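Sharing a structure with you now.
A protein chain is absent from this complex, but the other protein chains hold their places.
This part shows chain A:
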Amino acid sequence: MTVKLKLENVSKIFGPRPKKAISMVESGMPKEEILAKTGHTVGVYNASMEIMEGETFVIMGLSGSGKSTLIRCLNLLNRPTSGAIYVDGENVVDYNKNQLKYYRQKKIAMVFQHFGLFSHRTVLENIEYGLEVRGLSKEERQAIAQKHLETVGLKGYENKYPDELSGGMRQRVGIARALANDPDILLMDEPFSALDPLIRREMQLELLDIQNRLQKTIIFITHDVNEAFKIGDRVAVMKNGKVEQIGTPEEILDKPASNYISEFIRDIDRSKILQAEHIMTKPYGLVSLKDGLNVATQVMRENGISSAFVTNRKRQIQGIVTIDQAIDGIKQKKTLQEVMSTEVKTVRPDDYVQDIIPYVLDSKYPIVVTDEDLTIKGIILRVHVLASLISDNIEE
């Protein structure tokens, strides 16, 4: 994977003489004191990160943490006070007026929290806007806009005005408008925060779906941990204008970098973030078909378990044999193939824990994790599932 966007020590300070205030931040003076003394507001300080092509990168933080300021630096709605932002290797902070216009028209588009729609234009005209600015002919841009309108499921609403639509539909227009420009990078500033929870979940799933198809580089802002971990391939947590930690959701859950982050993730629903591959253990107690029943009983005795999974040579799952079945089989001189049960519940490595829980509750035996051609990747015991749901950082 290639790096699409690279931020190097980006700072943004609001006020009449921002460069002066930077040295105060460097000396470690807290934000509030700088504001009181000089009237400068520290939006973002010294943010560095690399965002990969095709990645969904979430920036998470509470209000005032600088996340919206940071995302606005990426398309230069906010000009960084210092630092560099490389997009495909070019520092966009150095762009002149025309280069900036080109960059915004072709490479990067943004979706806004309160939609930022043009109330005097119809839905279709809103979606056309970016193409109109680029100077496409009316027929061309209408055709493209129509296509994207249908992608977001708003066919039939072409000639409505934004004020006639519900919040969820308005944000669909916002997304279609951004996608119509076919940008490499999609900035989303708390796009679903203004929506009610049901619509929000629907939109999140739809975004994941769109992302699967289009593979854009998405930078997504949210204050909601669950949303961040659900959507993000990687997540950056911000606090007071600084980046506290960057990592995959699992890394952050596993090793929170500070108490602040531990606090932040305490209420999170882990079963929706952790996947089978995060909680499974290495498969043990496996028996190959060719080994036969004697080996099977021996394996079970050695491991102190009452059942064993049966595989073929390629380590593909074939079935499960219990100790009782094995002993009966030996007495009746049957083969392993004859006595084993072929009904084994398998899950994929990327299944979420919340979807595995019912199987674990139903089954007396461990659950097998396999990839698509049934090769065993690991096994999950009931205890693994339970352990995964408990936060490591409970301090009461």
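Please note the rule applied: a residue touches a chain if its C-beta (ideal position, glycine included) is under 8 Å from a C-beta of that chain, and two chains touch if they have at least 3 such contacts; residues count from 1.
What we mean here is this: contacts and distances are computed from a predicted model.
Remark: of the listed names "Cytochrome b", "Proline/glycine betaine ABC transporter permease", "NADH-quinone oxidoreductase subunit M" or "Acyl carrier protein", the one matching the undisplayed chain in UniProt is "Proline/glycine betaine ABC transporter permease". Only one of A:Phe14, A:Tyr86 or A:Tyr129 touches the chain withheld from this view, namely A:Tyr129.
Of the options A:Thr2, A:Ser23, A:Asn96 or A:Ser119, the residue whose C-beta touches the omitted chain is A:Ser119.
Checked against the full complex, the one of A:Tyr103, A:Tyr157 or A:Phe309 touching the unshown chain is A:Tyr103. As for the chain not pictured, it touches chain A at residues 72, 75, 77, 100-106, 108-110, 112-121, 129-130, 132-134, 161-164, 181, 187.
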